[in-house]
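One protein chain omitted, others in place.
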Amino acid sequence: METYQLRDVTFTYPKRNHRALSNINLTIRQGDFVVLCGASGSGKTTLLRLLKPAVAPHGTLTGNILFERAPLDDMPLRDVASKIGFVAQSPDDQIVTDKVWHELAFGLESLGVPSTDIRLRVAEMANFFGIQSLFRRDVATLSGGQKQLLALASVCVMQPSVLILDEPTAQLDPIAAGDFITALSKMNRETGMTIVLTEHRLEEVLPLAAQVLVLDAGRIIASGSPREAVMGLREVESTFFCAMPTPAHIWAAVDSCGCECPLTLREGINWLAVQRISPQQSQAINSSAQIQSSKYSFALTLKDIWFKYEKNAPDVLKGVSFTARHSEITAILGGNGAGKSTLLSVATGLIKPQRGKVSATHAVRLLTQNPQALFLRNTVADDLREITSDANELARTIGLCELEAVLESHPYDLSGGEQQRAALAKILLTQPKILLLDEPTKGVDAHYKQSFIKILRRLASEGMTIVIVSHDIEFCAECADNCALLFDGDVVAQSNTRAFFAGNRFYTTAANRMARGILPAAITADDIIEALHEV
Amino acid sequence: MKFNRVWISLVMLATIVLTIFAGIYFLDDRRFFVISLLILMQIFIPFAFLYESRKPPARELVMIAVLVAIAVAGRAAFFMLPQFKPVVAVVIISGVALGGEIGFMVGAMTILVSNIFFGQGPWTPWQMLAMGLIGLLAGALFHHRNKSISRVVLAIFGALVTVVVYGGIMNSAGVLMFQPQPTRDMFLFSFMYGLPFDIVHGVATAVFILLMARPILEKIDRIQTKYGDFRRNS
Partner (left out) sequence: MFILHPVMLVISFVCAGVYAFLLRGVRVLMRGLVLLLPMMLVAAAMNPLFNHRGVTILTYLPNGNPVTLEAVLYGLAVAGMLATVITWFVAVNAVMTADKIVFLFGRFWPALSLLLSMSLRFVPRMIRQGRVIVVAQKGLGRKPNALKVISILMTWALENSIETANSMTARGYGLRRRTAFHLYKFHRRDVFALGWMITMALVVGVGVALGVNRYRFFPSVQFHALSGASVIVFVSYFALGAVPIILRAKEVLVWKRINSAM
């Protein structure tokens, strides 16, 4: 049975000339796990939302969308609500009520299910997702990952036949994202629920997918099983490869022997084992790890910092020492609850530590996680002018952050990546010498990450000291000069980036894990690609 | 629908009049208290059923909840300044932007929710009535010309209703609730006693309206133009 059939679907937003989607044809079968991917603005979100009338964008639609062989438009509202489940990106915005149990019951209340039946179905769902212990909690007390699981459960409780998910893990940390994907795949395997999602964290999702669709400029440029999609993508020479899992990315760049494309790390390791790499090459990368210049002096030094929020509360920071050098990018990695945000607040001087000393050569500026906490005015241009009216400075920053195209837009109409850059521009206008960034890649896709890295590298080369706090290992590996690992309120390791990741066994990049046996010092996909090209 | 409303309003009026007469006739020394409480219920309950029968769309509920939460958070943020709160200003701006009915809802709900956090008392229904009426009035007077209305006029209106409507109702409520045999002098005394507080409250409202009215009205307006009339579903 086909869940969805799309025939020649074309979609145009009001007052726009170009089509957001053109001539989309596709079939999704019952029980499929479908991943829609593509860069921001490729039309993947538009396509996804057209599958659920309650969240479909306004505009002109031509072509047919069939749901279970009947036109989607003719479907009764009650069926649209119960059969097609929708989960959005932000865990906070999509939760409606104040209690976990009430949120779980929300959909069934809408359908008019009597209380006694709701009780049973809610209990079932809470058990399936293992959230019984949260049942009577206030939503406000949950973590982001727990909220997103709750959002998923409160859709599944209506027993939909298909789940539509719009970048459901974009706002989560890697551990919570993994848990969420696991829950999703369990739902798919054990109940046969059809799943359609957009995602930019493909490493984990791709191997689960039965069908992958890659969109570019409103068209499907590659489709099929994950392997077929990657091969198709290579044929059209798409730049979208930077978002693919590391093994596929490397394979696409170098493979000439017609080997099957590796998707998972295990496949990647096996694939790499049959490639020829000269010992000189591996030596070259290795030696670059040893050269570590310390030509710059310290810009920011934290010494023996102890901090707790209340007299009887446990210590959050336990004697942390940390340094950042002038003109360098230093990354602080670590899981949830390691004290990263607290460390940033201490370094910025927002809170005073109980013991220890913070010294900085210049004023320290902080860009918080949520760029929306900065936007005050109705257009990006006005918002930047709120900081300074110096035209030269404005033009320079706008150019640097690539904001020319969105200057007259409302900040909330920008994509996640654009919002992040607009926020960065705002803080750059305050002329910081030392800049701290809290999770700058949250909700940002692979393409924007690359442009963000370029901007940061350029700022550092112009003399800015940058400290990044992040969960995003791959981003830090590509971007930072130095890395530090914060664990249990203390920095347990700090060294230059290559040495840091090459020395770790588990807390390291996918590329490093893949190449460990052959190129121990390779930490990014580009390192491996370079090594293989030289052969 | 129209007919329904007129009908309900007439029944409402009739029961209120009946209550007053029956109360004066049958009850002796608790009559003012009982009558006033009954009248409050006779206002709230039909209003609630009317609102419910309209089946408010999701966007309207979310909008009201956001405005209520802003007002409550505003009350919490200014906890150290007694009487100097932005609550009335937010309620008035809501009424101006979205009409009298929603103004009433924002006003009454703000009180109910903030008293859940700060403590309920016998005055809760009175406060709900007073704040709801302010939102209703603001909507009735200014909603249809919300674009052209000047901030100063709105601020003066705000100060006036805060002192007259809110102060008036709450000071009377104190007498009605706790004086079984109220006299005219008691009401007068209660107004004089409350006046300094009411004036501070009124000034605060005017100040907050002057500062916040334009940006908030603009923001609500943007949402309405971007996503269509929020009173309709989807």
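By letter and in written order, the chains are A and B; residue numbering begins at 1 in each of them.
Keep in mind that, in the parts below, a contact is a pair of C-beta atoms (placed from the backbone, for glycine too) under 8 Å apart; a residue touches a chain by one contact, two chains touch by 3 or more.
Worth saying up front: this structure is predicted, and the values here are computed from it rather than measured.
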Absent-chain contact - pick from B:7, B:21 or B:178: B:178
Selected residue (touches chain absent from view) among A:22, A:223, A:345 or A:482: A:345
From A:154, A:246 or A:465, residue that would touch the chain that is not displayed: A:154
Chain B residues that touch the omitted chain in the full complex: 29-30, 33, 48-49, 51-52, 55-59, 61-66, 68-70, 72-74, 76-77, 86, 105, 109, 112-113, 116-117, 119-122, 174-175, 178-181, 183, 185-186, 189-190, 193, 211-212, 215-216, 219-220, 223, 227, 230, 233-234
Where the unshown chain meets chain A, residue by residue: 52, 54-55, 77-78, 81-82, 85-86, 88, 90, 92-99, 101-102, 105-115, 118-119, 122, 136, 138-140, 151, 154-155, 158, 345, 348, 350, 363, 365-370, 372-376, 387, 412, 426-427, 430, 432, 436
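The rule we apply is simple: only the chains that are shown with their structure count from here on.
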Chain B - residues contacting chain A, complex: 218, 222, 228, 234
Of all residues in chain A, those that touch chain B in their complex: 53-54, 58, 378, 410
